[in-house]
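Yeah, one chain of the complex is gone here, protein chain that is, but the others are all in their spots.
== chain A ==
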Amino acid sequence: MASRLLTRSTAAVLLSHLRSRAPNPTHHILPHGTAMSSLLGPTHGLPATARSCPLREPARWFSSPAPVVEAPRTADGMTVDAIADKGWTILAEAESDWRSHAAAVAQSIKLIKKRLKWKWLLERSKQLAVVLERPDLWEDPVFAGKVSREQGELMGKIKSVNQFEQELMEHIDMLRLAREEGDNELETESMRALADMRRNAKEKELNALLSGDNDSYPCFIEVQAGAGGIESMDWAAMVMNMYRSWAQRRGYAVTVVEEMPGEVAGIKRATIKVDGDYAFGYAKSEIGVHRLVRISPFDSGKRRHTSFAAVAVIPILGDASSRYQINDSDLRIERFRSGGPGGQHANTTESAVRIVHIPTGTTATCQNERSQHMNKASAMAVLQSRLDQLEITRQAQMNAEHTQSLSEISWGNQIRSYVLHPYRMVKDLRTNYEVSDPDSVLEGDLDDFIFNFLSSSLDKDDGNV
């Protein structure tokens, strides 16, 4: 701790001065810290806990091994909730008013906690701690690994929020001290630190939106044209293009896994793989039916058409232990056959492969690669994810929170309307968020829709699950 303090500026020195005057300011932290660490007991030294949530910054003031459960307080005993409840006016970020900054950060922390389902998080981590203390835990290493990994992740989240709260309290204390002692330099620095926190808090709010189990994984996005022939196949292709450019804007790698073109234009169905951090977390907001209203370029009578495209998003799980176990004997692998005598008689570059999982009827096709071997490998990856998805769905039916596969999406489940005629608008039917520039949305500018949906879906429940 001493060495950490040395790396800080004069502010740190002053703060330690303050702390030495205050009646043991750490008393409410350390006892709980040790309590928590004993609670965690067996997870220490596990690789799983070692890779807990990456913290944006290393622990600043307290290197206590376990996060704090009770809310941090200022020197005069204010908590984050108390600050948020004071109803201090929140002014623009440019205004140098510490109360405004502090109130804004406190509000953010409250929102982050809500999004993370804070109470549930604490409850769950207590439960896991009990499980982890069971002496027979490691008789089932797969289960033990899973539990300790989950605990590690939960602790990481708790710790990072607590640290953020702690930081807020320290800045407030420091600012008050600076005022008391008339130290202008320190006051400016603390003010700046609070303003920084306010900006960071916004970022953390967004990050907290993506705290679902599978949010951090890459995903497949599937688009299927609804009834209505060429016009809806063209719409499906437009939707697919929208996701491709959206993914590229976000810096994700996009590969086409399967594409079934329409006879005249567009696609009947297509699957792309979107690779990158939190691809599923964002893209899952897009699951459902997308509706287009426009004058169809394929209608010589220039009439207005309404068409639909269904979108499904499937996470690609990285964690082998939670994956669906596929039996080779349950698979039927169909490949392109040249139809003739084959072998040396034929030369074809057609190498599509389709795999059927017989017990569930799930299928996957790949025609993107140039060899059958590679197409089979890709199709297997798709099949694996579809089966994982089925498994997640089965497990999540208890939680009522589940993502749907393409076949399950009912055409009545419209999530967004794109109107190009007679007026121009894109409106999300779930959040009522709308923009009047459909072109930019169709070019992949989807983030606002996504954030709106994520925040509305997470913020409407009270976080006390």
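Keep in mind that, in the parts below, a contact is a pair of C-beta atoms (placed from the backbone, for glycine too) under 8 Å apart; a residue touches a chain by one contact, two chains touch by 3 or more; residues count from 1.
In the analysis below, contacts and distances are computed from a predicted model.
Q: Can you tell which of "DNA-directed RNA polymerase subunit", "Origin of replication complex subunit 3", "Methyltransferase small domain-containing protein" or "Chromosome transmission fidelity protein 8 homolog" UniProt lists for the chain that's not drawn?
A: Protein name of the absent chain (UniProt record): "Methyltransferase small domain-containing protein".
Q: Among A:D97, A:E133, A:E150 or A:E259, choose the residue that contacts the chain missing from this document, as touch is defined above.
A: A:E259
Q: Looking at the whole complex, which of A:K86, A:R192, A:R304 or A:H373 touches the chain that is not displayed?
A: Final answer for the missing-chain contact: A:H373.
Q: Using the definition of touch stated at the top, determine which of A:F336, A:Y433 or A:F451 touches the missing chain.
A: For the chain that is not drawn, the touching residue is A:F336.
Q: Can you say which of A:T89, A:N184, A:N327 or A:Q344 touches the chain missing from this structure?
A: Touches the omitted chain: A:Q344.
Q: For chain A, which residues touch the unseen chain?
A: Touching the missing chain: residues 259-261, 263, 268, 333-352, 354, 365, 367, 369-374, 377.
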